[in-house]
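One structure, as structure tokens, below. Some questions next.
Entry: chain A
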Amino acid sequence: MLQSVFLLPFLAGTAVFFLPVKSGRLLLLATALFHVLITALEWFQATGPLQTQYFANTPEGMLVLGIMSFLFLLISIYTVFYMAEVEMSKEPVFNASMLLFLGAMSMVAVADHIIMLWVAVEATTLMSAPLIFVHRSKESLEATWKYVLICSVGIALALLGSFFIIFSMEMSTVHVPISFSSFNDVADQLNTVWLKAGFIFIVIGYGTKMGLAPMHTWLPDAHSEAPSPASALLSGALLNCAFLGVYRCHQLMVGAGLGDYSGNVLIAFGLVSMLVSAVFILNQTDYKRMLAYSSIENMGIIAVGIGIGGIAAFAAMLHMIHHSLIKSSLFLTTGNILLGYGTKSIDRTRGMLRLFPETAITFFAGFAGISGFPPFGLFISELLIVMGAIKTGRYVVISIFIFCLILIFAGASRLVMQMVFSSRDSDERLVPEQWSRALPPIILLLTSLTLVLWMPDSLFLTIQHAISSIGGTVNG
Partner candidate 1 sequence: MDTFLIALLLIAAGGLQALVTFRAYLLMKILAVSTIIGGCGLGLYNAVNQIFRQVEPFVCSCEWLQIFTFSLKIDAVSAFFLIPVFAISAVAALYSFQYMGDKERSAATAANYFFYALLIISMSLVVCADNLISFALTWELMSISSFFLVIYDFHKQAVRNAGYIYFFFTQAGALFIFAGFGCIYAHTGSFSFDAIAAIPESVKLTAFILILIGCGSKAGIMPFHIWLPYAHPAAPSHISAVMSGVMIKIGIYGIVRFYLLLAPTSVLFGQLIIVLGIVSGILGVVYALGKHDIKRLLAYHSVENIGIILLGLGIGMLGVATGHKTMAAFGFAGGLLHVLNHSIFKSLLFFGAGGLLRQTGTAAIDQLGGLMKRMPFTGRSFLVGSLSISGLPPFNGFISEFLIYYGAFHGLDLQGASFILTNLTILSLALIGGLAAACFTKVVGIVFLGEARSEAAAQASETGSLIIISQLILALFCLLIGIFPEPFVRAAFLASRSIPLLADFDSMQFLPVLSNIARTAALFLILFLLIAGIRKLLYSGKEITQSGTWGCGFTQPTVRMQYTGASYADSMVDFFRPFVRVQKKYSGINTVFPGKTTYSSHVQDTSETGLTLFLVRPILYLLGKLRWMQHGNIQLYIGYIVLAIVVMLIFI
Partner candidate 2 sequence: MNISFSFASLAMLFAAFALAPLLMGVILKVKAFFAGKQGPPWLIKYHTLVKLLQKGSVYSTSTTFIFKLGPVVSFTTAVMLLLFFPFAGMAPVLSFHGDVIMLFYLLGLGRFFTVLAALDTASPFEGMGAAREVFFSSLAEAAIFVILALFFRLSGSLSFAEYFTGTHAVNLWSESAALILLVVIALFIVLLTENSRVPVDDPATHLELTMIHEVMILDHSGPDLALIEMGAFCKMLFYASFVSCLLFPFQTGTPFFNIIIFAMVMTLVYAGVGLVESITARYKMDTVPNYILTSFALVCFATILTMEFVL
């Protein structure tokens, strides 16, 4: 049953609230493992949902779910070892929220009903708030407040957008259940004006959650203040979920023949996001914020890729997969850095290569990956997006795109090089390196690497299937 992907974490999460810490951790790991199994099961032989009007097994949903599940497994392993170091007073709350968060995200991935999707996305905000909040410092409170309020406002607008989309059906003569799959079937009969209006509000609403500028403002705060496993989950899984909402709506627009319009909107938001992240990555002083802005950038790239369509859509999907893997690896590594140095300031985390060689290597490899160097996957996706954009004649778009990429690379590489390579006077290590915490990020990177060398056919077919509905192909 498809619903088990979110019911299981919900149940487990509720249980963890009341369990002692040790068994809570165990349950966390067990749930993560089972979630992977269920996801795999759904991936390979779709059992289908119980209530077809609310939930569905879609290729794009399965992609997001698959990434999320895999990430969650590694992040939960990391969390267990990480928590052992930080000695958090409310660890059960944290673990429970992790599971509830997973549940909400899984629900997003399988939701098909338009409002149900909204409910699930809003739930992700609420479930993840405690994750950011967990340190209870001034900064984390502020971050949580901004996160909850801005995202709630944004997502409320998405609800409005959903209403508009439903209304576009009611304006026309057809009557079908309010789910994306059934709407897609009648997309060409929907009222275009209301569909456009709905799309705008949905892009702005879910875009807030996805981190598209100028609605991205919560993202750097939340990502930098959350504990690293939570940041990894936010960046690697949550943003994809929000993207899924936008993507579903874009599908609808393409079906209604408004693909050009929605594509252009996505490209515009994508480029603004890239530009904004460029502004803040140059001269950034906090490495977690730097990574957060990099997430904004990459979400922008995905939006641009989807907006362009064709082979760029394929690239955008690849980009989503690899970005999740690499970015969560980076965030997990920052957890180790934070433990080792006790500060998030780039200026005071010098000489990593000498003090924490494994962390440094992982961090730099991740950075190389996120900057689009082979052997990591973003190389392919960025190349293909550039190619796809030029193929559709979007020269201005691609100029800005490349300009931003160069700026961001210039900013980030300076900072990362300073962190990794420069020398430091004191040899103080707050917490020494540990393989148990170093391994999950490495595995994530190796996964990205493996997916570059060899991609399973089923993954390829899923991507192909997912993008076929927005006119994306792999043959140009």
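A quick word on the picks: all candidates are chains of the complex that A comes from, given by their letters.
Quick note on the criterion: contacts are C-beta pairs under 8 Å (C-beta built on N, C-alpha and C of every residue); 3 or more make two chains touch, one makes a residue touch a chain; residues count from 1.
Note that this is a predicted model, so its numbers are computed, not measured.
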{"item": "Options 1 or 2 - which one, within this complex, touches chain A", "value": "1"}
{"item": "Complex contacts: residues of chain A adjacent to candidate 1", "value": "145-146, 149-150, 153-154, 157, 193, 196-197, 200-201, 203-204, 208, 214-215, 217-218, 220, 265, 276, 278-280, 282-283, 314, 353, 357, 368, 371-375, 379-380, 382-383, 386-391, 393, 398, 402, 405-407, 409-410, 413-414, 417-418, 421-423, 452, 454-455, 457, 460, 474-476"}
